[in-house]
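We show some of the complex, not the whole, and keep each chain where it was.
Each chain gets a letter, A, B and C, in the order it is written, and its residues are counted from 1.
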């Protein structure tokens, strides 16, 4: 792949799973860190996320776990909980993942992530969550 | 204990040390993660916090240390600094704990926790802290 | 569920996905923290892991992400990478998950987890990993 092809694959991958919120993050980097923006697209999406070895639903479960565990990544959780819904994780599955996070990361981090999920679900009219 | 008894013990334990703020967190989970709410009450308070091996003042010192160290847990610190006051830790002791946190977790995390304490103390008319 | 039923469900759940390594951790707690051992079984496995809202393969992906992000949890990663294999994640999928972890948690934590995976895969005769 050339550099341009990697970037194009990144854009396509990002658009296939996103709803515009990752794109807005990328755009907001334009006047400060355009090379970081380009790396997120070309490398993060074009070289890593696009690989077929894990489907997007798997990747979003994994990312949900990582962002909850890292802590302090609420803005990224907001984007990725939206993406999780886009690629087929149900609200009840996301909430279940966060209950499991309580056992591995403790309740405080699990709660922080749950309140981000509540915001995202609320904006999409997905509250109350049933079956959770 | 039956499941109902565990839940009742959790509610009683939570009410005995709390001032309603933990309860409001629990309630706000109602439309998204009711099972997480139930686990916090039944397990966190009913099975763990209620154990007599450590008194509430000990538990709150411990939790103050953990939440400061984890980072990014300001909402939980706000609840737990309130609880710390409820169970007998003085403002000066809480501030002292956060000075010690500077040595073990660094000044940035200690400062984040101190500004949460300032908010809680201010709301309770406990500023300025004397003897700190 | 009674307390005994929760414990039994926990044991069954742990045995269904495990290969004895989680069990050995539980046993090694016997002379120091038997109640923590019981809580891991009754609560962690009996009340959380056993819930049908996520299948074990999903839970292990999530846990792989969390343990890699937390850092310093190599002993738990060793158990959980084994469990991941038991519930159907392939070596190539696990390695792929860790490449994605590099993008979200940085290369140092991803490398630490990868070397734990190398140990587990080696013990099971799964090296070299093909298709990764």
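In this text, contacts are C-beta pairs under 8 Å (C-beta built on N, C-alpha and C of every residue); 3 or more make two chains touch, one makes a residue touch a chain.
Keep in mind that what you see is a predicted model, and the values were worked out from it rather than measured.
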{"item": "Full complex stoichiometry in copies [only 3 chains shown in place]", "value": "6"}
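The definition used in the following text is that only the chains that are shown with their structure count from here on.
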{"item": "Mutual neighbours - chains that touch chain A and chain B alike", "value": "C"}
{"item": "Whole-Å separation of chain centres (CA-atom averages), chain B against chain C", "value": "30"}
{"item": "Where chain A and chain C are represented by their mean Cα positions, the distance between them in whole Å", "value": "22"}
{"item": "Set of chain B residues in contact with two or more other chains", "value": "39"}
{"item": "Footprint of chain A on chain B - complex, ascending", "value": "25, 28-36, 39-40, 44, 66-67, 70-73, 75-76"}
{"item": "Residues of chain B touching chain C in the complex", "value": "1-3, 39, 43, 47-48"}
{"item": "In the complex with chain A, residue positions of chain C that touch it", "value": "43-44, 48-49, 51, 53-54, 58-59, 61-70, 92-93, 95-97, 99-105, 131-132"}
